[in-house]
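Note that this complex is displayed minus one protein chain, with the remaining chains in position.
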């Protein structure tokens, strides 16, 4: 009997009260509730799909797919794609090219094709547009006719560049985003040293983001702690101060930093007033660190003293003065090497004159329009994103933990470091990830205060979107940035665990 | 009521060998009101002392001052003869159990227990043995590798206890440690803590607002109200000989009858009840003749029926509640219908009826004339 029962349960599934199989009944019941749940999230889902997923996919594709040439040059495209890039250019290729030039000129699309090819080979633009104007009157042999119109048509590399442009699906943009060149014969070479820019920029973007994240943490942790510990009334007041920047336009905040940090700005005025600039100068001379604190007119005033110290300096350093010398010292020394005593004197006098014009002791520091300015302004703007998750986590750590630790003999520091700090790690993780990912894509602040060495990758994406109109390269740069962000997200998940993140 | 009528305070003399001393301690948070008013308290070595009182009575503040998390506004706190006012908490060497255990969630049970030993820089081997022993002590040997969140409330409680004891402090403070447990577990843990205390001989200062907990576990109980110790005594004394109306009300169930002192004869007084006849009572804390007073009689000491004897009053049964081992009888006595009598459920007692009138009485010394507060 027992066996038969198991048989039946195996063969004939359990039935619900109305006779339908239980499994199907359950599925029906769940289906309705699932549909209802889906109905609730459907608007959001559609919204995300429409304004987030689809554009991202579209733009990732645009970084690999550029059919501008292939769509408009139907004759030459298949021939170029079949060409191996090595063998000589044939009359057939030239004839197809001339046909296409006539066609695109008539459609008024030659400019777009020319621009596309110009991205691969500088100068190809005018070659295309001028040849297209003459194409109607060209006669066979077409290759010669083309070379007559512009001698660049005779170059193998030009045709290779056109072959790259004729390929709709191309890794060229992603490779360019990583400072590689993709040639028509399929070879990949590094970009010329003087044109390599993107890798260095990605590295700098990481570096700035990391420094900003660390600065936010160092500045934000104590503030968040204060917020969590103060009595409610005071904490609320402090919270308003923390949030105040949120309610101010980012443009206004950044501009305020310009007013604060510029050469004739508040900070520099304050430093000159208190004489702090001299102290910093002395210290920075000790450490030979002018990189971010370049001084606009740091010069000896006492010409005779400067000249008097030259023999000793020459004896000591020879022709290569160390960085510990002030810039003026180095300049005077160099002038001495070149023009002897009189050369050194005239240079020292010129320096002294300019120093006098700018006022002695009025050395000012460049704290804006460089990396330092970018870091300061971004730290300020992103600080709340660190403080808020930290605060919300700290708020949940009961004070009794610290007391317990102390009652067991832990000093304040041990109690903090071994008991309090580990429990705030989820907040640190959330804050750091938030700040880092926001920083990595930051645009407006570096654009305004970045100067030449405080620019980030998003400024170049913007440049290619708005100025050079090379949207495919912008898309490829954005794609690489997206991959980097996802990589950091993955890294975070591996090290800290995404479940450990607490935003509130 | 678990209190037995031993009547004797067996531990009162321990105070002479003071291990912890509060001397004229005052505490104010806002500079306007005192939370603790002129506290004097000696706690003997090895004693289990409970600070009992309603919330806001100053008991937790006293504990925190002892632990070092609050500073006394005035007065001295001494530990083993040394003033500790200026010693930071981590140097006091006092074990502490917190209301919500305060087990560190990011550490395992074993790591939690090892924490106080690590900060004392004990060797690894020592730590391991001591942690093992402490886990054994609370029968939690198998749980060393778990996180606190994976334990039940009772288990967490035991770990908290083990952690407070693992570094062998001479004094352990417990701040309502059983408050978060259900009734059954709470009673069980009370015995366990009591037995641990007996076995280890540490001094325990225990804070609670649960009087049955206090009566069960303590050698002595300090009843706090309004920042002042109302009475300091053993459980039996406290229950049977409350010295003022607050203690009588706060500890156990109590019947109160209002009246005025009419005459004092030696240790006894004659009290004219507000709403009835005169009764005789033990003059404990009732002031002079003509002063208002409150008579306190425990419900189980009331005698019903013919045995009521000399002080017999008339009582009318208002309500009867059957409670198995006894019957709870609410009566109207001298105009007060909140008078409770506990009638043992045995054959010696007649069956009462609601509305029935019966003489009630008590042994004169069971009726205590207290302050009228």
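Think of it as A and B in the order they're written, each chain with its own count starting at 1.
In this section, a contact is a pair of C-beta atoms (placed from the backbone, for glycine too) under 8 Å apart; a residue touches a chain by one contact, two chains touch by 3 or more.
The rule is simple: contacts and distances are computed from a predicted model.
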Worksheet item: Name the chain not shown, per its UniProt record: "Cytochrome c oxidase subunit 2", "Methionine synthase", "Polyamine ABC transporter substrate-binding protein" or "L-lactate dehydrogenase complex protein LldE"?
Response: "Polyamine ABC transporter substrate-binding protein"
Discussion item. Let's see if you follow the contact definition: name the visible chains touching the chain that is missing.
Written reply: A
Fill in: From A:369, A:401 or A:420, residue that would touch the chain that is not displayed
A:369
Worksheet, complete the sentence: Of A:73, A:124, A:267 or A:475, the residue that touches the missing chain is A:124
Worksheet item: Which of these touches the unseen chain: A:137, A:233 or A:466?
Response: A:466
Worksheet item: Who touches the missing chain here, A:108, A:233 or A:494?
Response: A:108
Worksheet item: Hey, which chain A residues sit against the chain that's not shown?
Response: 107-112, 114-115, 118-119, 122-126, 129, 194-197, 200-201, 204, 262-264, 294, 296-297, 347, 350-351, 354, 357-358, 369, 447, 451-453, 455, 460, 463, 465-470
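The rule is simple: only the chains that are shown with their structure count from here on.
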Worksheet item: In whole angstrom, how far does the Cα centroid of chain A sit from the Cα centroid of chain B?
Response: 67
Response to the item:
So, in the complex, the side of chain A touching chain B is made of residues 398, 400-401, 403-412, 414-415, 418-419, 422-423
Worksheet item: In their complex, what parts of chain B are in touch with chain A?
Response: 67-69, 88-96, 98-100, 102, 104-106, 115-116, 119-120, 163-164, 167, 173
